[in-house]
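Here you go, one structure.
Just one protein chain is left out here, and the rest sit where they should.
Order of writing sets the chain letters: A, B and C. Residues in each chain are counted from 1.
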Amino acid sequence: MADSPKTGDAPFDLEKLQQLVEMMEKHGLSEVHLKRGDEQWRLRRGAREVLHAIPQQPVYHAPQQFAAAPAAVQSMAPAASQSAAADPNAGGLTIKSPTIGTFYSAPAPTDPAFVSVGSVVTPETVVCSIEQMKVFNQIQAGVSGTITAILVKSGDAVEYDTPLFRYQS
Amino acid sequence: MADSPKTGDAPFDLEKLQQLVEMMEKHGLSEVHLKRGDEQWRLRRGAREVLHAIPQQPVYHAPQQFAAAPAAVQSMAPAASQSAAADPNAGGLTIKSPTIGTFYSAPAPTDPAFVSVGSVVTPETVVCSIEQMKVFNQIQAGVSGTITAILVKSGDAVEYDTPLFRYQS
Amino acid sequence: MFQRILVANRGEIALRIFRACREMGIETVAVCSAADRGADYLKAANESICIGPAAANQSYLVIKNIIAAAEVGNVQAIHPGYGFLSENEHFAEVCRECKIEFIGPSVDAMSKLGDKVSAKELAKQAQVNLVPGSDGLIKSEEEALVIAEKIGYPVLIKATAGGGGKGMRVARNDISLKAGLKSAAMEAEKAFNNAGVYLEKYVENPRHVEVQIIADLHGEVVHLWERDCSSQRRHQKLIEESPAPNLPQSVREDICKAAVRLIQTANYTNAGTVEFIVDKNNQFYFIEVNARIQVEHPVTEMVTGIDLIQQQIKVASGEPLPWKQRNIPCHGSAIEVRINAEDPDLDFRPSPGKITKLRVPGGHGVRWDSHIHEGYVVGPYYDSMIGKLIVHKPSRPEAIACMKRCLDEFVVDGIKTTIPLLKRILNHTAFVEGKMDTTFIEQQLLAK
Partner (left out) sequence: MFQRILVANRGEIALRIFRACREMGIETVAVCSAADRGADYLKAANESICIGPAAANQSYLVIKNIIAAAEVGNVQAIHPGYGFLSENEHFAEVCRECKIEFIGPSVDAMSKLGDKVSAKELAKQAQVNLVPGSDGLIKSEEEALVIAEKIGYPVLIKATAGGGGKGMRVARNDISLKAGLKSAAMEAEKAFNNAGVYLEKYVENPRHVEVQIIADLHGEVVHLWERDCSSQRRHQKLIEESPAPNLPQSVREDICKAAVRLIQTANYTNAGTVEFIVDKNNQFYFIEVNARIQVEHPVTEMVTGIDLIQQQIKVASGEPLPWKQRNIPCHGSAIEVRINAEDPDLDFRPSPGKITKLRVPGGHGVRWDSHIHEGYVVGPYYDSMIGKLIVHKPSRPEAIACMKRCLDEFVVDGIKTTIPLLKRILNHTAFVEGKMDTTFIEQQLLAK
């Protein structure tokens, strides 16, 4: 939104670029976006990503600089969060979608599901895949526990924070 | 505000007018304003009026059709009313201006004041005069009691509800 | 130019005038009743004086209280707004006797146009069409037939002492005229003890079209084009717009010129509105002059770009009009809706109360004129109108689309409003096609 006039002309430093690409490769970075003044570098590597689901647990919100304002708190779906905190037996713990996309319960329609009710998961267990732009992102549980309910159907669109699974730790 | 087209033509009924004027005289009415459809009658008699001051007492506001809304309560100056109700010793009872105009404490600059601190008043006692359009309206106390303070200076402009005198009943 | 003006009104029009003055560098004195004391909109004035209790007939309608406030407030002029004392000749007279200018027409023009007989006389002089009819009471059946022949059927038989529809008949041919004359006279005799009846051309399903006029003290009169205010319920305007849809350009010009002629003939000054009814053949007939600013003046402001309130003040202070007729444009299409605190489910009974939530639409082409806010309490004492939403777009279909999205965005919680009714009108075929008349809301839209 800054409508500032651009100033100065800097040629691209290809050596730095080479360094950066190597760094990305070494550390498995998929995207780098650098900006300074009116110079911008944007680099992307690969396509397949592994995302971690957001475990919905009764969490203690550490005070932040802007702790008083509800906006900071809004970043967790407030209703779910509150009911979980107030009555853990009612809603239970949930694993929520870490992104927007289409939910798939199995790697392929004929394959068995990643998990089903009763499955025991660790943080690294892939629980589903979420498709974005034809790319299927494998979603890891992010928590340890036993799946007690699957809350969305394969092929459903999910938003960021949509509860996907209920589990017991 | 009704921008309704006027309808019908009724000639003035002088007999009714005569009746009305007599009624005004008999009952001491100073102004009559009648309106029906697009017919309007406006009659005024005399100029000098006697107004009654508004005694400011802790009063019970009887429930009205619109009792819940503050607007109905606003018709009494809320601050004064509340302090009087909460702590009668602080503000005490006041006699308030029944109209807008210029306050005069005496009939003429060289005359003695209508009342002064210590004066005992009955509801009919004239306590001041308020000038509007060169007309001096005599203001009656409207209450019985002893004047304990005069809150405005002769020549001051007063609004409707401006506290004029403090008194003890 | 005046340095300090008192505004003898309340609510949205008072705020409208405070704003206009502030932009002109003129100080304002507000008057308020005890019910309005402390209201937010009064902060837009430089001073605020409480003139009486809540009831209008003890505050906003009491001439001596207003004059006393003007004297105490040290003003040079009074703007009366609309309603209350705005068309009260006596008030205008008292103001001027007290050497306080009344921002409005002369008392003479007010009284000439305020009286129905003299207004008709002026219209005749100015060659402005009146609804044709008998020049007085009907003396015989033969006379009635001749007149009906002359003015053309349908005709309306009206009792001279009439009211409330009593003694009124519509006749569409000679036979029903003869029958109607008898029955109307009989009914009138019974109801009013006066059998006198007269004839008037019956204008079926008329449109209400009015012309905005402004005239200076130097003999210059211009019109600011017309407004269509046909969307009415029980003679209360709900939606107004400019220009009038489906009115041929030649008729627009004729009706505007007729209004100017009448205003010139009456030696009228300041802002005023000449009201007409228009029949299906675009014949127009003079009804009356509203000698004040109208509620619906913003639609004219939108299409002309002229600030009517500021212009009223300038004219009253003696300034000549800054433009000629040919310089007054009419750009695009403007529509105003009146948001009233009324309950459409309870026969539009006023719905006072506290506004607990308020979301007012905004954006491109949208104007909001109102004194209300979240937490405002709509009292039971005054008119139920709480705000005017105006849109201005290049074309009428775009204006309607804009108004519809605005009404969809609008949230007023805590009280009932006319917004649901307004939405229905904006979706009604007659309105969308610009073919509304003064009867369509009651006879088509609200008819069960």
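Rule of thumb we're sticking to: contacts are C-beta pairs under 8 Å (C-beta built on N, C-alpha and C of every residue); 3 or more make two chains touch, one makes a residue touch a chain.
Just so it is clear, the structure is predicted and the values come from calculations on it, not from any experiment.
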Among the chains presented, those that the missing one touches: A, C
From C:5, C:20, C:54 or C:122, residue that would touch the chain that is not displayed: C:20
Option from C:124, C:190, C:280 or C:359 whose C-beta touches the chain left out: C:359
Residue in contact with the excluded chain [from C:106, C:294, C:370 or C:384]: C:370
Where the missing chain touches chain A, by residue: 1-6, 8-10, 33, 37, 42, 65-66, 68-72, 74-77, 99-102, 131-133, 135, 157, 159-162
On chain C, residues whose C-beta touches the chain left out of the figure: 15-16, 19-20, 22-25, 40, 43-44, 298, 301, 305-307, 309, 331-332, 358-370, 373-374, 393-394, 398, 401-402, 404-405, 408-409
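In this text, only the chains that are shown with their structure count from here on.
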Length of the line joining the C-alpha centres of chain A and chain B, rounded to whole Å: 71
Chain centre separation in whole Å, for chain C relative to chain B (CA means): 33
CA centroid of chain A to CA centroid of chain C, Å: 61
